[in-house]
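Just one protein chain is left out here, and the rest sit where they should.
Showing subunit A:
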Amino acid sequence: MSVLIFAELDEGKLKKSSQEAIFYGAKVAEMLGTSATAIIAGAADNTELASAGKFGATKVLHATDAKLNEPNGMAYATVVAAAAQQEGSKVIVLAKSSLADAMTARLAGKLKAGLAANVIELPNVSNGFVVKSSIYTGKAFAFNDLKADIKILAIKKNTITPEEKDASAAVEAFTPTLNEADFAISVKSTEKSSGDILLPEADFVVSAGRGLKGPENWSVVEDLAKALHAATACSKPVSDLDWRPHSEHVGQTGLKISPNLYIACGISGAIQHLAGVNSSKVIVVINKDADAPFFKSADYGIVGDVFDVLPRLTKAVQAL
């Protein structure tokens, strides 16, 4: 009956968003009077796997088949479905990510599960099972009444702040039967900026728009991001112009992010851009146009030239 959490690895380490998911899943388990089990696929050492215990999981099922070392949504869905069956889990929790999205949908299909995506709060189990989620690209919330026997909650970043405790989870090898059909997609090559902070995982984001005037000017943005340990992002026009890669595009048709701090530089703040960032905890807008609509949705604003302001902010951060 335990609450099952699908946790992801990034280069053998538990992803930060998955730590949140484990903590969230453990809280749900507490509400339901049961325990929390994490299911993890891919190569990782035992100490790392056992660290799921710090966030409240009492057990980790480790799917050890080498075929799972490359992330694969379809195969992972088979693994998680098998884990749910073994554990008799009625609630499955995971953090939104591109892999989790691919996995979750297949899983919901397999288990005929009620699914809430972009969950932002713990569920209310006093009368049924109701979870609050972000909809209309952050413009509204829905209270979803999940009626199916099995429920899947895909949580958004910053839904919960994990507290660590001194505990470690019992790690068990898990070897479900894999389907050949789950490996029908072959990965030919992967291009990934390594060493950078992943944008969907980042606590701080420095983002820039056309106000930067050209891709050659991005160093002021990158310097501030580096000082803050922030990820860099951009507006749609900037990605359309190929100044920055599409994976940095935040907004209605790009990534939707919810960091602790979002600093927008030279972005006017069209409603489509706001949709992707309005669930950030604190928004800072820097724009030389005092009438930029973004200021209305910001917590802090500076009317000024980004080429003057950003280097000074970088220095101030370094001096902290």
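In the analysis below, a contact is a pair of C-beta atoms (placed from the backbone, for glycine too) under 8 Å apart; a residue touches a chain by one contact, two chains touch by 3 or more; residues count from 1.
As a convention for this text, contacts and distances are computed from a predicted model.
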Task: The complex's invisible chain, by UniProt name, from "Acetolactate synthase small subunit", "Transmembrane protein", "ABC transporter permease" or "Electron transfer flavoprotein subunit beta" - done: "Electron transfer flavoprotein subunit beta"
Open item on the list: Just to verify: which one of A:Gly12, A:Gly214 or A:Pro245 makes contact with the chain not shown?
Closed with: A:Pro245
TODO: Consider the whole complex, including the chain that is not shown, and state which of A:Ser134, A:Thr159, A:Ser207 or A:Ser235 touches that chain.
DONE: A:Ser134
Open item on the list: Using the touch definition from the top, which of A:Ala43, A:Val125 or A:Val282 touches the missing chain?
Closed with: A:Val282
Task: Chain not shown: contacting residue from A:Asn118, A:Thr159, A:Ser235 or A:Ser268 - done: A:Asn118
Task: Interface with the unshown chain - residue positions in subunit A - done: 73-74, 77, 97-99, 101-102, 104-106, 108-110, 112-118, 130, 132, 134-148, 181, 184-193, 196, 198-201, 204, 228, 240, 245-247, 252-253, 256, 260-261, 271-272, 275, 278-279, 281-285, 295-305, 308-309, 312-313, 315-317, 320
